[in-house]
Structure formats: structure tokens, C-alpha cells
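Apart from one protein chain that is not included, each protein chain of the complex appears where it belongs.
Here is chain A:
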Amino acid sequence: MASTLTAPTEVDDRVARRSLGARLLSRPEVGSLVGAGVILVFFLVMADPFRSASNIGTIVYQAALIGVMAVPVALLMIGGEFDLSAGVAVTTAGLTGGLFAYQFSVNVWVGVLVALVVALAVGAFNGWLLMRTGLPSFLVTLGTFFILQGLNLAITRLLSGAVSSNSIRDMDGFEQAKAVFASEFRIGSVNLKILVLWWILFVAVGSWVLLRTKVGNWIFAVGGDAAAARAVGVPVKRVKIGLFMAVGFFAWFSGMHLLFTQSSVQSGEGVGKEFIYIIAAVVGGCLLTGGYGSVVGSAIGALIFGMTQLGVVYAGWNADWFKAFLGVMLLLATIVNLIVKKRADLR
């Protein structure tokens, strides 16, 4: 080679080494962690039942009901998209499993599998339509939201003649499936639902995928700047469609939990839940505009939701306060995120 390259680099002393504390503070979930701490202390002081160990299981379960779906919703939001159909898709999955198994008199596991296929197909359809049309995901999934909501009600009435799917309690495989999706166990005086364990597993896996794998890197990139990601060879379409299918997968799981908790599913269920998932993700530090956020944060967001919902009840207040509280949390989280984004956008 003709020339050797000796680039003299003097050390840039304008940038002070950041302390561990400063680095921790720049994590996306920090705001929500502080918020969760404040809310915990607040209700520990205000509400007697909050302090009893036996209620821990209930609070964590309440969080898990939201938290399982908040995992893919957070990933999707980091990838730069929304899914407004996420709430009703859970109901769709549950209804599909219940109705299919009952109508065809098959083992419930067949219904479970059919529900999985349907849920993944809904996700794939959302993603495909989005990439195909280039419309904002807000519009596309709003469409799917109404379609699914209508189908849930209409098909259920058509098949079962009622507003809920037929009970599948006596059918083959029910007990087995219930053990997987909706069983309960005790640790000491604490009653725990298996959903909580699944939730912890999902958060761990989701967070690992996001931070420690290629795909996770791509999720950040397609949300941060899709054109830039494409230019360096990231398969943007596949990542986004995959994210919508992940929402489908978790909607299936949540739907199965719903189905095997009760043995049937209400067809009007799920409307409005999509916003709760989004709130959990945003409170947990996800930017609405994509490219930034955390799965662990979404879990903290869900925990805040669970604590607040039950805290208000345990404190003996009117449940109306809960929604107001939730709104304030959302606004605070959004403001914190805005400051983060401003700092990062500084050019």
C-alpha cells in the first residue's frame, strides 16, 4: 500500500467522563421507575389493604393482564408504528379458539392453534397493508379495529346466538390448556397466577431481543429513520410486518388466557384496551414517534397501571379517580419523553 495512515488524535478533553449515575439517568425507563416508586409509597401510606402481602398477587396480576400485550406494543412503537386493533385482536383470538373448538366439537387445542393462525394473520395483514399503501399505521389499524370489533360481535351472535362464545369447560383438553394459560398457585400467603410468570418471561425475552440481537437493532433503526435503515440494508418491510405479527402472537396468548380463565369470552370485550397498552409503553419511556424506548419500561408502565387501579379501590375511593390519575401519568410521561427527545435531537 502506498501511504501509511497516521492520524494524530489528541484526546478531546471537552467531554467529561459520565458518572454511572448520569448514564443510568439516560435510560428510557428511569422516569417510569421513579413514578412507580412514588405511586408505591403513596398507596402504601394511603391504603391499608395495599400493605397486605396477599394482595400483592392481585396487583401483579392486574399489571400482567396489561403487561403481556404491552411487550409487543412497546416493540412496535419503538419500530415506529401503532396498532389500534391490539385490544380487540385479543378478543378475536379468544373467540376464535372458543367458537372453533365448540362448533366443530374438536379438542380445545385445535381451537387454540386455529386462534394462533388467525391472530398471526391479522397482524400480518396489518403490516402488509401498511407497507403496501404507505398510509400511517394509525389509519390502517383503525380500520382493522372496526372490522375486528364488528366481526367479533356478529360472528359470535351468528354461531352461539349470544354475546359470548359457548362454554368449552367440558371439552377435551380444557384442563390441560387451562393449566398452561390460566392456572394459579401459591407461594406462602401469596396467590400467583401463571400469567404473571409468562409475563416476566415475555419481558425478559422481549428486552433481550431488543437490546442484544440483530433484529432488536433493526427495530430501533426502522423506528428512528426507516429510509436510513433501508439504505444500509435493513429489511424494513420484514421487520415491520414481523412486529405486527408479534402483536398478533401476544394477542393470541392474552386471548387464550381470557378464554381459559372463564371458559368463554365476551364478544364486546377489549375495546379501549389498545390505549391502555399504548399508555403502558409510553409511560415506560417509548417515544410515540419511534426509535426509542424499552420493554422493561413497558412492564413498569403496566405495574403503575395495576397499582393505581387497585390502589384507588383499596383506598376506598371512587373508581372514577382512576382514569384522571391515568391521564396525569400519561401527560407526565410524555413530557419527560419530550425532554429526552429534545436532547437526542440536538444537532
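Some notes on this structure:
Keep in mind that, in the parts below, a residue touches a chain if its C-beta (ideal position, glycine included) is under 8 Å from a C-beta of that chain, and two chains touch if they have at least 3 such contacts; residues count from 1.
Heads up, the rule we're going with is that contacts and distances are computed from a predicted model.
Chosen from "Acyl carrier protein", "Sarcosine oxidase subunit alpha", "Carbon-monoxide dehydrogenase small subunit" or "Sugar ABC transporter ATP-binding protein", the protein name that UniProt gives for the omitted chain reads "Sugar ABC transporter ATP-binding protein". Residue in contact with the omitted chain (choice from A:143, A:173 or A:235): A:235.
Within the set A:140, A:221 or A:310, the residue that contacts the chain not displayed is A:221. Listed here are the chain A residues that touch the chain not shown: 1-3, 5, 7-12, 15, 17-18, 23, 212-214, 216-218, 220-221, 224-225, 227-235, 287, 291-292, 341, 343-347.
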